[in-house]
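See structure below.
Missing here is one protein chain; the remaining ones are kept as they sit in the complex.
On to chain A.
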Amino acid sequence: MRSLLVSFSRILFSFLNPHGSLKLSPASKVHQLTLVKQRSSSTELPMPTDLVNYWQGVFEAQGVPEARASSEYIVSYVLEAKTFQSLRADHLSKPVTVQQLFRVQELSAQRLNRMPIQYIIGEWDFLDLTLMMRPPVFIPRPETELLVALVIEEFQRKMKPRGAEHRDLAAAEASQYPMILEVGCGSGAISLSLLKKFPKSHIVAVDKEEAAVSLTRDNAIRLRLQDRITILQHDILANHSFLLHHNPVDIIVSNPPYIFKDDIASLAPEILSYEDPTALDGGEDGMQIITGILSNTPHFLKLYGDVFLEVDPRHPEMVAEWLRIHPDLHLCVIATHKDFCGKPRFLHLQKG
């Protein structure tokens, strides 16, 4: 047991001279020494809570944002739980093993390099799904959960039988319905959530980047949804001829890159250094891909089909304006929905 303690302190002190260019402030050194001192009177490895507190201190000293949450997620992950909250009381009263200690240190080193937690642990939750995460594929944001909820709500509302006007609904119900196109699928969060919710739906998911296509495919297989999704590497702004092989869809859904070009530089290091910039950059006014999608609705979208988009809060007005000068698309904004912070975030358009 004594040798374990020695190894523990060795781990901590080896950390003071990492192979990276990381410099630890004096504050964190004090933290480390405090932890070792606490433990030197006993021959125990630290308890999970002590470990979380320790790394929280290290992250805070290094200016890593969300120090507590980061620390909790890393330790929980190593202890095979999703959140620290879900760790049961009996697990919390047992000290960690040496392997776990090492593993937490490994992962925390990555966090000190500002890698996003989702990439560090290689997974994240989106609604009811647990998805694999791999850099540089875009990490789903909480707002997008609301986008999916909106699509589901709208579709369920439509599905309520209302008599003659839904004659073709009955016909469509027999086959694949709804047909959905997702532009910029990333990790597959939106597509796979919708597939799960609508057992008869079929989705064509496209993304410009091979890495995203590959990750979406892996997630689809892991969730056993690969039979109802077609994943294509395709740039929506480029030639779209091969997409015409598919029938027009009922719904187009997208969380397209919508950040204004000038805002990119001020993004956090977590995003700038690790996530694919093409998944974020929407051009001069953040509208480039949005307008690209809307321009393609004559080819891809059925009459009375819906378009659901997540956008920057400044976009709803800009989109309305843009639609006014493109009347040939026959698109109109049915509704603008707010996110949890009260910002206009989601657009629901219809072709008609």
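What we mean here is this: contacts are C-beta pairs under 8 Å (C-beta built on N, C-alpha and C of every residue); 3 or more make two chains touch, one makes a residue touch a chain; residues count from 1.
Heads up, the rule we're going with is that contacts and distances are computed from a predicted model.
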Practice task
Write down which listed name, "Peptide chain release factor 1-like, mitochondrial", "DnaJ homolog subfamily C member 2", "DNA replication complex GINS protein PSF3" or "Mediator of RNA polymerase II transcription subunit 20", is the UniProt protein name of the chain that is not shown.
Solution key: "Peptide chain release factor 1-like, mitochondrial"
Problem - Option from A:E44, A:E66 or A:E154 whose C-beta touches the chain left out - result: A:E66
Exercise for the section: Give the residue, chosen from A:D128, A:E210 or A:D328, that touches the chain omitted from the document. Expected result: A:D128
Handout entry: Options A:A89, A:A238, A:L303 or A:I325, residue touching the unrepresented chain
Key = A:A89
Fill in the blank from the handout: Even though one chain is not shown, chain A touches it at residues 47, 49, 66, 69-70, 73, 82-83, 85-90, 92-93, 116-118, 124-128, 138-139, 141-143, 145-146, 149, 255, 257-259, 263, 267-268, 270-271, 275, 279-280, 310, 312-313, 339-341, 343, 345
